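Missing here: one protein chain of the complex. Every other protein chain is in place.
By letter and in written order, the chains are A, B and C; residue numbering begins at 1 in each of them.
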Amino acid sequence: MHVRVHLFARYREAAGREQVDLELPEGDDTVEAAWSAVVARHPELAPYRPFTLFAVGHDYVEADHRLKPGDELLLFPPVSGGL
Amino acid sequence: MHVRVHLFARYREAAGREQVDLELPEGDDTVEAAWSAVVARHPELAPYRPFTLFAVGHDYVEADHRLKPGDELLLFPPVSGGL
Amino acid sequence: MNDIFAVVGHPLSPDAIAAQVDEPGAGGVVIFSGVVRNETGGRPVKFLEYEAHAPMAEAKLREIGAAIRARWPGVRRVAMLHRIGRLEIGESSVLIAVSSAHRGEAFEACRYAIDTLKRTVPVWKKEHFEDGEVWVGLQGG
Partner (left out) sequence: MNDIFAVVGHPLSPDAIAAQVDEPGAGGVVIFSGVVRNETGGRPVKFLEYEAHAPMAEAKLREIGAAIRARWPGVRRVAMLHRIGRLEIGESSVLIAVSSAHRGEAFEACRYAIDTLKRTVPVWKKEHFEDGEVWVGLQGG
């Protein structure tokens, strides 16, 4: 199942890229699975797992959220807008 | 005892003047006495007594406050600044 | 300190008052603007007139500033301006700005400032209607 992952702010800089295209195996379609697949390619992101916000579309999702084919998963560092 | 009384906003308009000069008898030197003396000359102000704020200098005072010779007493309608 | 407390005869500008409380250590600024409404109790208002006893009004504004300093130590700067004279619909009659290190203090202090101003500062408002005028603050007055 194809999923495109977008990296923001420090994650983009740490990985040196803005997006990662994944093929997730059938039955292993959670956000957590996608995170693991990203970290397999970019181990420098591993330490950030406890701080990471996940989103699909305009909504935050939990790590156990199940992705659908063609979903775009957004990986956010802790937000720090406002001031 | 000489006291100058200043009228503001609706009081000034009701009385048709900005100030009233009073001679208060000895021993009758409270703000209340000054108010009564003003009302004796300008009875149109009488109904406003319950709503009136009294001030001397930059401070609000109570009706039983005792005036000193040369004091200027300020008679304020309810304040309505701000918005 | 550089705090500002004044009764003025010119239009009030949020940009200008924000600049007046700007301070390198302040992270948040809260501004309150009181705006002339187009009606009162359903009756259309043409324009307003504000009158102040300016020396005492400015003294009372300074007292409010001092109380804010005592109660919210994180406040950096305070500016309070009240406009007098004729004001048109939509114009700002009062403008208060508070800057602070942490935004909670700026919100609380700014609200305290306008609430206290309305109770203590000698300013009077006259509403002008199509068919007359009324001093505000005394029903049926």
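Everything that follows uses one rule, which is that a contact is a pair of C-beta atoms (placed from the backbone, for glycine too) under 8 Å apart; a residue touches a chain by one contact, two chains touch by 3 or more.
What you see is a predicted model; the values in this text were computed from it and never measured.
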Contact list for the unshown chain, restricted to visible chains: A, B, C
Per the touch definition above, residue among C:Val7, C:Ala57, C:Ile114 or C:Val134 touching the missing chain: C:Ile114
On chain C, residues whose C-beta touches the chain left out of the figure: 13-15, 17-18, 22, 24-35, 37-39, 89-90, 92, 99, 103-104, 106-107, 110-111, 114
Residues of chain B (touch criterion as defined above) contacting the omitted chain: 83
Residue ranges of chain A at the interface with the undisplayed chain: 6, 8-10, 13, 48, 51, 53, 55, 57-58, 60, 74, 76-83
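Please note the rule applied: only the chains that are shown with their structure count from here on.
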Partner chains shared by chain A and chain B (touch criterion as defined above): C
Distance from chain B to chain A - Cα centre to Cα centre, in angstrom: 73
Between chain C and chain B, distance of the C-alpha-averaged centres to the nearest whole Å: 26
Length of the line joining the C-alpha centres of chain A and chain C, rounded to whole Å: 49
Sequence positions of chain A contacting 2 or more other chains: none
